[in-house]
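Got a structure for you, questions after.
What you see is the complex with one protein chain gone and the rest in place.
Up next is chain A:
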Amino acid sequence: MDARLRRVNKEIADCKNDKTSNIKIELIDESPFHLKGSFPGPEGTPYEGGHFEVDIVIPDSYPFQPVKMKFITKVYHPNVSSASGAICLDILKDAWSPVLTLKSTLISLQSLLCSPEPNDPQDAEVAKHYTTSKNSFDDTAIYWTQIYAGGPGPKKKGKASVVQESSRDEIAIAGLERAHVEQFEALGFEKSKVVR
């Protein structure tokens, strides 16, 4: 059997059998080389409670060339493009090693959510937000987690009131795209609830 196929099949099986980890890898279609990974947002971060999905493409020369991964779920994070989901992480580039696996790479993504690297940003705007105003950044990241990753939203006390202003920039502060807000409005939510 093709060495790449054998390895990927084993990786998928190992991940399935591992009951202790919370990393999931599923097929998207019949191909074992285009997969979907997912994991819960790490506790104690603005991503807590969210469910994050990752698009996985396995290149021909895998595992000797790195796997290609990007977020399907929108993430508000300095090292993740807010538009495309592209990820800036060394092990996906020159620090890749063939002994790394899909699972270990997904774990690295999960820990990237815990420890952003604003000095090596993928999204300059988000990185600037992170370095200039950490509280406000956290608020936006929590909203994104709520809207896009099914998170619980802001805790009742404190933080939420910071973004209560009703200026027309509120959407921008929340970092949401207008289209998404309109989508929610169309579903019957009041705008003020979507962009609190």
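In this text, contacts are C-beta pairs under 8 Å (C-beta built on N, C-alpha and C of every residue); 3 or more make two chains touch, one makes a residue touch a chain; residues count from 1.
Methods note: contacts and distances are computed from a predicted model.
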| item | value |
| --- | --- |
| Undisplayed chain, where the name is taken from the UniProt record, one of "Dynactin subunit 5", "Exocyst complex component 8", "Multifunctional methyltransferase subunit TRM112-like protein" or "RBR-type E3 ubiquitin transferase" | "RBR-type E3 ubiquitin transferase" |
| Hidden partner chain, touching residue among A:D29, A:E43 or A:D94 | A:D94 |
| Identified contact with the non-displayed chain, of A:S84, A:S104 or A:N135 | A:S104 |
| Hidden partner interface residues of chain A, rising order | 3, 6-7, 10, 61, 63-65, 91, 94-95, 97-100, 104 |
